[in-house]
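Below is one structure; the comments refer to it alone.
Missing here is one protein chain; the remaining ones are kept as they sit in the complex.
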Amino acid sequence: MTTAKTKVAVVGASGYTGEELVRLLLAHPNVDLVAVTSRQLAGKSAAEVFPRLAHHKKAAVLKFSDSDPKQISQEAELVFLALPHGLAAEFAEPLLSAKARLLDLSADFRIKDPDVYREFYGHDHPAPHLLGKSVYGLPEIYRNEIRGAKLVACPGCYPTSILIPLRPLIRRKAVDRGTILVASMSGVTGAGRKAEVDYLFSECNESVRPYGVPKHRHLSEIEQELSLLAGEEMTIQFTPHLVPINRGIITTIYADIATNVVKMDPAVIFSGAYGQEPFVRLLGDRRLPDTKHVAGTNFIDVAWKVDKRTNRIVVMSAIDNIVKGAAGQALQCMNLILDLPETAGLL
Amino acid sequence: MTTAKTKVAVVGASGYTGEELVRLLLAHPNVDLVAVTSRQLAGKSAAEVFPRLAHHKKAAVLKFSDSDPKQISQEAELVFLALPHGLAAEFAEPLLSAKARLLDLSADFRIKDPDVYREFYGHDHPAPHLLGKSVYGLPEIYRNEIRGAKLVACPGCYPTSILIPLRPLIRRKAVDRGTILVASMSGVTGAGRKAEVDYLFSECNESVRPYGVPKHRHLSEIEQELSLLAGEEMTIQFTPHLVPINRGIITTIYADIATNVVKMDPAVIFSGAYGQEPFVRLLGDRRLPDTKHVAGTNFIDVAWKVDKRTNRIVVMSAIDNIVKGAAGQALQCMNLILDLPETAGLL
Amino acid sequence: MTTAKTKVAVVGASGYTGEELVRLLLAHPNVDLVAVTSRQLAGKSAAEVFPRLAHHKKAAVLKFSDSDPKQISQEAELVFLALPHGLAAEFAEPLLSAKARLLDLSADFRIKDPDVYREFYGHDHPAPHLLGKSVYGLPEIYRNEIRGAKLVACPGCYPTSILIPLRPLIRRKAVDRGTILVASMSGVTGAGRKAEVDYLFSECNESVRPYGVPKHRHLSEIEQELSLLAGEEMTIQFTPHLVPINRGIITTIYADIATNVVKMDPAVIFSGAYGQEPFVRLLGDRRLPDTKHVAGTNFIDVAWKVDKRTNRIVVMSAIDNIVKGAAGQALQCMNLILDLPETAGLL
Partner (left out) sequence: MTTAKTKVAVVGASGYTGEELVRLLLAHPNVDLVAVTSRQLAGKSAAEVFPRLAHHKKAAVLKFSDSDPKQISQEAELVFLALPHGLAAEFAEPLLSAKARLLDLSADFRIKDPDVYREFYGHDHPAPHLLGKSVYGLPEIYRNEIRGAKLVACPGCYPTSILIPLRPLIRRKAVDRGTILVASMSGVTGAGRKAEVDYLFSECNESVRPYGVPKHRHLSEIEQELSLLAGEEMTIQFTPHLVPINRGIITTIYADIATNVVKMDPAVIFSGAYGQEPFVRLLGDRRLPDTKHVAGTNFIDVAWKVDKRTNRIVVMSAIDNIVKGAAGQALQCMNLILDLPETAGLL
């Protein structure tokens, strides 16, 4: 007996996230990638556009199209939107009406509050009535909600690297919520495949630089989710830095240990929260994360140190920004929606 | 009329700092590099060892020797020690007895308190009686003391990138001293020219990683100097990260704005402190530092942002760890000792 | 029905090739990795040694041992030797006597002629009587011989990138054999995981350099194999260069088109030779190879240009030196030996 494969499409597949989605979906045992779209690449095959896939028989015949949402909804049951912010919302409405399941990788449906969206993204939300309908696609927090979701807002890469380590500390009230600071370092694919001078090789190589200080857009979703976890408004400090690697984010989180905590035992807290998680690897307090150990994988490595001198905990995580921070996590959500093993196509 | 040039020597010139010292000293208009030593390189010329200097007539005849302190003191009036920690102290005593001026680039004379030295370096200090005699070689803080110093303990690279930005904030009591956190990112030359697997190209390329968490050795001198500035014991949080660039440190500092500060005006504070400093470039709150803009120079670039949401200040600095963080700063100190223009040989 | 998996071992698994073998074998559907050895790592688990595999249940229990050949032969039916040159021969003899199938990744069994071995490797061959028994493990040339082989000498990375493109041109007598020149560029993993100053990050980053000029060791096997293909002694020019990437080799080959060739049609020649090869991707004369498109894969990408101005053909190839140039190709050979699909565990 062969089970029918679910038909899926990737809309806006020309960037790094789109390419990774195509690569992962072509290798996935339970889905059939039936459509990839891109205005600028229409007519070319996936094999032409992505030379890594040149040998792939399916990639050789799968042509990029410039399909509109209606066409896409006729071809695919489940659609990944890898479009720029703002554009995703335009595609979402007709696709949802046509009963397609949506996994959106833009920021368009991450923020519940249209005012916060406007504050951080600089314009009104194009489809505010949909905001309440999306589920935030972080399986380690919203696994059950994702299972039944029609519209999943896949988290940003930084938020993924921050929320997973912070969640158990917040939930357990182990840290003083007002003292959380985060320094992150991201590889350059995080900036997308955009032709901008700032991201040329010769501008990024031999360069490390902070950016988005003090109010990077991702703060909006980080604080929204932390506040939901805490049950009260939370504000944190967050500084991203651009580092000359292709893939990877290192996030280093600092927080004062809560005053009522007599003896901080992070091993108990993290094991309790993530001992069974398929993609969370707990390094404990003896090993430290390194982007090279997660590159190309859907894992998040989490390590910690309690500093008795300062009564703080330092939690460090590593992810691949394109996999666990984008395409891989979206597949993880898809697996949940389709009731497949959560690790299908991801190990 | 020609002024006699001061005779200088570099002891332990085989590493990255030693090489940079040789390069800078050969180009310096007022000194004569008369000796370079290294046990393993004895007999070779500077031009052979450092192919960048292959064309340099002086480098072609300047041979590495395995000289002992006595010989060195007969040749040179001023000596740079670019030796590993622990070994510098052995050379310092006889050289000081022989009236040589010393600029030590190791950690051996940075820590005033032998107990702190033992805590952070894991062994007793080899020459504790000399600790009180050294001057910490950070011209932006100790300019006058350096001028008359016989023994200068040149600061570590991280401390340089941290102390210069923090000093005016501490002095002006602008920040809450208990809330200071520092995340730094350093290039790989910071690990020295040591044959260790951890620093192989294929281990560092496409890798970002925290290390020395939570108690890196440099904390000892950072906290010592901050405490001196504050007039009270200070403890900070500090996390270094290794990033795949050759040269450069980015340091991002966070601190709560002190509660009694009505309106934080960092521009006034930093301009007041560093407006006349030849090697401090204040970027203000509109531009952010980038290692590529200081690589190969003795500058420290300093930028800041006040975050009204969190009532914190974020201060960011960039230096070249081998120049302002080591060899260049040592030359700056030498210029002060020799009563030369402070920028001689450094612009 | 479950087919029993073949038990395999990796001897000398501490380097980059060993790590890649472990990673590939753990994921292979038809083999069971029962032993990994390394003198220095004995007692540690594969998961500890290779943090990328930290999540892997098998890796967590698979301990490195310091087993001798006898022990290994009792555990495994097929053994990969990832040992330094010279040492492999010591292990080969007892393992072969114990009826283990051997896949040797060193240079020890690549050269048929002990005199050539001595000329290029500087010492007598440790087991010259075995030289005649090995099969050169390049499936694109020796597929049938590999199937029945007891001892496979897996090719070097440069030879793989050179022999595959050159073979059809030599066989078809399409080029003038005396005019072949090869310029190759290799990533730094090619130098192994050795703690040597030359391969430190800060020595390789921002550096490109030729080395091994004019007589790199790999010339011995390249010329041996070309001579066998040609049916006459062949001598070529070969210059490797070290470039700052982790993985990948670009090889650019130049040859005069043979005088009796009226119209060179490389598309016909290459398609005829490799149209059915699972790991050879022919880019034709419109696209050019790029290491990033083969990194992490077992493919070799081959492109060509006929230069009418000079009557030469330029053939360019790209491989991942650790996969198609080492571990992946060894698995490809293993698949042949075990009568498995040639691509098993490699796509």
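A, B and C are the chain letters, set down in written order, and residue numbers restart from 1 in every chain.
Keep this in mind: a contact is a pair of C-beta atoms (placed from the backbone, for glycine too) under 8 Å apart; a residue touches a chain by one contact, two chains touch by 3 or more.
A quick note: this is a predicted structure, and the numbers were derived from the prediction, not measured.
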**Item:** Residue of C:N30, C:Q71 or C:S207 touching the missing chain in the full complex
**Value:** C:S207
**Message:** I'm checking contacts with the chain that's been left out. Which of C:A27, C:A183 or C:V261 qualifies?
**Reply:** C:A183
**Request:** Could you tell which one of B:S38, B:Q224, B:Q237 or B:T297 touches the chain left off the display?
**Result:** B:T297
**Item:** Residues of subunit B (touch criterion as defined above) contacting the omitted chain
**Value:** 51-52, 54-55, 206, 281, 283, 287, 290, 292-294, 296-297, 299, 301
**Item:** On subunit A, residues whose C-beta touches the chain left out of the figure
**Value:** 16, 187-189, 193-197, 199-206, 244-246
**Request:** Can you list, in ascending order, the subunit C residues touching the missing chain?
**Result:** 179, 181, 183, 185, 187, 203, 205-211, 213-215, 235-237, 239, 241, 243-248, 250, 252, 254, 288-292, 295, 305-307, 309-310, 312, 314, 316, 318
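As a convention for this text, only the chains that are shown with their structure count from here on.
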**Asked** Taking each chain's centre as the mean position of its Cα atoms, how many Å separate subunit B from subunit C?
**Response** 46
**Message:** Counting only Cα atoms for the centres, state how far subunit A is from subunit C in Å.
**Reply:** 37
**Asked** Per the centroid of Cα atoms for each chain, what is the distance between subunit A and subunit B, given in Å?
**Response** 40
**Item:** Where subunit B touches two or more other chains, by residue
**Value:** 187, 203, 205-206, 244-246
